[in-house]
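After this line comes subunit A, so read on.
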Amino acid sequence: MERTVWIVRDHLRCTGCRRCEIACSLHHEGRIWPEASRIRIFMPFPGVEVIHLCAQCDDYPCVEACPVEALRVDERTKAVLVDREKCTGCGACIEACPGHIPFLHPGDGKATICDLCGGDPECVKVCVEAGYRAIYAVEEEVNVNRKLFARPPLEVAQDIAVNLYGEKGLEVI
Partner candidate 1 sequence: MPRGYAGKILDVDLTEGRIREVKLPWKTLEDFFGGRGLAAKILWDRLGDHWSEVDPLGPENLLIALTGPLTAFYPGSRVCVSGKSPLSNGVVGSTTSTEFAMELKAAGYDGVIVSGRAEKPVYLLITDEGCDIRDAGHLWGKTGEETIRLLNREVREELQRSRRGPQREPGILYIGPAGENRVRNAAVMTKLFHAAGYGGYGAVMGSKNLKAIAAKGFSPLPEVAAPETVKILWREVHRELIKRDRMRRWGTGYGGYYVAADTSSEPVRNWQEEWHDERRFGGPNFQFRFWVKPYHADFNCTTSCMKISCIKTGRWKGDITDMPDYELEAYLGPNLGIFNPEDVVHLSAVIDNLGHSGINIGNTMAFAAELYQRGILTEEDLGFKLEWGDVEAFDRLAHMIARREGIGDILAEGTYRAALKISEMKGVDVLRYAVHVKGIEVGAHGIRSGRDYPTPIGYAASPQGGDHTSTTRDAYEDMAWSVFGDSAVVCSFCYHDPLIWEFARAVTGWDISKHRWCTEHGRRIMTLQQAFILLGGPDVYWDPDRDFDNPPRFYEPLPSGPYKGMKADRETVERMKREYFKAMGWDERGIPTRETLQRLGLSYLDPYLQDMRR
Partner candidate 2 sequence: MRVRVLVFGELSTRLGWSLDVEMGEAPTIRGLLKLLSDRAGASIRVDGGVTVLVNGRNVNLLGGLDTELRDGDLVVLLPPLSGG
């Protein structure tokens, strides 16, 4: 099986600077637009940053769920691609995703999902350059493990909060 780019995410290293969102929206939208960024950082409590980003599940439930076949898997990068012409903004992909990661674009209401920037993700560059490596790119085969990273952000936040703050973490989210 071929190896393609996958973005490793380490929430504990995320500083909350959100330059990944700036890099992503600058690349895809031409301007700084955090709510249009395909990578989204949640911070339900200070210090508890959650990196919310498509994990390219091996069985692509979002693609399966789309009633108008607007979603497909890119042959080369294995990222999910959205045909914005076909997309009706119904949100079925959001429900199907175990982490509810796709979102409806604040501009045109179409489903928006990380496309790995064609194989050379921009977000990773700024994070690695800054030395945080909360996200970084590796090359590996698509596998069942990836789906485990598609989790609702508040669920992940509960884990991180306990990791950082111990018992107190159970109360803060």
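Definition applied: a contact is a pair of C-beta atoms (placed from the backbone, for glycine too) under 8 Å apart; a residue touches a chain by one contact, two chains touch by 3 or more; residues count from 1.
The candidate set was assembled so that all candidates are chains of the complex that A comes from, given by their letters.
Fair warning: this is a prediction, and the values are worked out from it, not measured in the lab.
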If you apply the contact cut-off given up top, which option from 1 or 2 ends up touching subunit A in the complex? 1
Within their complex, state which residues of subunit A touch candidate 1. 12-13, 15-19, 22, 25-26, 29-36, 40-47, 52, 91, 94, 100-104, 106, 126, 129-132, 152-154, 164-168, 171-173
